[in-house]
Every structure is written in structure tokens, then in C-alpha cells.
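With one protein chain withheld, the remaining protein chains of the complex are depicted in position.
Up next, subunit A:
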Amino acid sequence: MSLARPARCLFCSFSRAASAVPRVPRRQFHPSPPSLNSKPKPPNGPESELKSLYQISREMKQDDFQPYTEEEKAGLREVYTPEQIAAIEAGEAAIDPKDMADQFAFRTDPMKLRYLDDFSTIEPGVDKHVRAPVENTDYDAKMKTREDFVQDLAQYFMDMPEDASAGHFVRFLENVRVTRGKEENELNPHSALVPDFISPGESLTETGKVTKTIFTDAVQKRLGEDLTAAMKRLIQDTGYSEQHIRSLKTKALVTHRVVNQTRLGKIASTYSLAIAGNGRGLLGIGEAKSDELPDAKLQATYRAIRNMQPIPRYEHRTIYGDVTGKVGAVDLKLMNRPPGFGLRCQHLIFEMCRAAGIHDLAARVGRSRNPMNTVKAAYQALMSQRNPDDIARARGKKLVDVRKVYYSGRA
């Protein structure tokens, strides 16, 4: 990344200045730089700042093309060889600034760039990034052993000056290497991967602020001891933290004894059906069978957590339209209701709605009322809701939520 400007910059006033520190990486959804002017313009600012590109090209004067200052030349010398500098100077001398001013124009050809840039900096997402050379790689690099670190520390104490401060030790900690082998391999390794625009801990809105969570060994160890193997697997599969899993709303809704008839006799076990939800639109159901009741409940709960899926909620309180579900002989209907109506339905559907975060609903369960099939049918009904946006897209019609329009989007 060069710090000096390679050629006389005509767009200096538009382009961001090249800075010594790398720019804060920011995810870009389009190939052009986010903003050409870092300074926000006042709406009624001076006229000179509100010129169009056409005006600029029209009003370009001879004075706008000044020769390089000594400072700029020094910058160029850092990047270019003396031969290249000589060529640049020869080129500068060959062109009359008056001609430059007369013939100055912005490119209008099809291959022009869609943004203004002087190419003095490497833009993430736009430019081909500079990779560290392959020679930096050291295949024989090894992690330092405890003895090596002790030796490093001893070396530090031996080299320590008389007036050593805390900063001195911090600098040592930051600079101490953890591998043996080539220095570049650790500090500036070659990588075929695309560099991250956002480093871990950063978000789109908060760049540069990396919050590190420090887990001491003791805390890690304690966490590891508490967790069962099943819970560890659940954390691994879902990506939720243990704390988050504990905060989910879970309940074993159906449990009963089931029997497998074999030629040796009846083998009894326990069946359990559990639901899990986060109270904000996620709901899942899980079934499990085991010899012991608590085990079946736990397995069913963990399966429900794994099966959690988003459920469409109108205004985060009720469902979109009336939906029906049918499993076996259970034939039920869920109906949306106005705010404050509450959950007027049987206990199984009530529990499901509470877990999913639905607050206004009425339900009718017709024909059979088998608990297991009721839960399954209710889940099926909740999942069968149709999104109004999809309906609008499918039919090519504009659908408007009148309630939202009436309350100017604040309902």
C-alpha cells in the first residue's frame, strides 16, 4: 500500500486522503467506495463545494496544475526508482498545463470507472488485495515449548534496562513470538484466503471496536465439568450457548407408556413429546422414547431445541389468517384475534403459543382430541401460514396491511 500519490491528483478534493494507518475495513455491498467526500456538505454551503463534474471540467484553469512540491517529490522517491522519477518528470515537462486545462475532461466511454478514485489506496472489496509472498511460509515452524518461553523471559530480564517500566514488559509480551522458525511465517503469513473485511467481534455498525471475551482456564474447566455429553453435543449442533439453551421455554407436553410386544414378552418404555421455543417466534417439537421417563423427557426436549423453526407472527402477537392442521383424526383450526384477546384455546396449544411468543389466538380442535396428534397438528397449522408478501409476489398484486397504514406503521 503506497502512501505517496503516484501521479498528480486531479481529484484530490473528492478523494479521501491516503492515511498512514490502514482504513477501518467495512463490508461493502457495492463496488464503489462508500462515500467520496468524507466531510458532509452543508445543505446551503458555499457555491464552490456544490459544483457538478461538468462544471469542474469546464472551469479547470491552468493554475490547477501545479508542479510537484518538494514534499510530494520526497513521497514519490520512496516508491519509485530514480529512472521512473526521471520519466515522470520528463512527462510532466512535456505537457503544457494550459493544454491540460483546455483538454481536461472526465471519461465518458463505456469502460470508465463508476466512481472517482486516484488509486492511491487499496480499497477492500474493489481492488485485488496484496498477499504476503509464498516465501514467508515456513513448513518447519514449530510451537515454542515451555523451556523456550522460559528462555525468552530470562533473555528479557537480562536485556531489561535500569529504568524499566510496565510498558516495557507489555511491549515484551506483545512482541514475544510463539513459534520457532521463520519470523515472517508468524507475523505476516501467506494465505490463499480472502482477507476478512470484518474482524471477529466487529459488526457493521461498530467497526474497530473489538470486544474480546476472556475465558480463564478455571472458568472453562468449570463450564466443561457441568455439561453432560448430550448438552455438549446440543451446544455443538445448534451453536447456542449453554446460558441461551437454559433460557429457552421448554416443556414436555405428552408422556405415556408404550409397549413393544416381542416373542419374549412385552417390553415397556416411556414416550415423551416436548416443545421448545424462545418466546420470540421460534418453535420446535421433539419426540423421544426411553426406558426411563426423565431420560425420555430430556431427549425429547433436546430434540425440540434442535428442531426449532421460525413461525410467522403478525405484529409479534398473532398469526396470519386462519390456518388448519390435520394429523390422524385430529382436525384443528387456529384463528387470529385482535390485540388483548389472549390465548383462548386448550392447554396444549396454549403452551405451544406461549413458547412461540403468540399472545392472541383462538383454536378449535375438531374430531379426535388425541394430545400427541393435537400438538403435531397445531405445529403443522402454525407452519402452514402464508406470508402476505409471498401472496403478493405470487399474484402480482400489491397487498397493503390496512391496520399498519391506519396507524401510520406504528400499530
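Annotations for the structure displayed:
The working rule: contacts are C-beta pairs under 8 Å (C-beta built on N, C-alpha and C of every residue); 3 or more make two chains touch, one makes a residue touch a chain; residues count from 1.
What we mean here is this: contacts and distances are computed from a predicted model.
Looking at the choices "U6 snRNA-associated Sm-like protein LSm4", "ubiquitinyl hydrolase 1", "DNA-directed RNA polymerases I and III subunit RPAC1" or "Small ribosomal subunit protein uS8m", the name in the UniProt record of the chain not drawn here is "Small ribosomal subunit protein uS8m". The residue touching the chain not shown here, chosen from A:114, A:128, A:257 or A:395, is A:395. Think of the hidden chain as still there; on subunit A it touches residues 320-323, 335-336, 386, 388, 390-397, 399.
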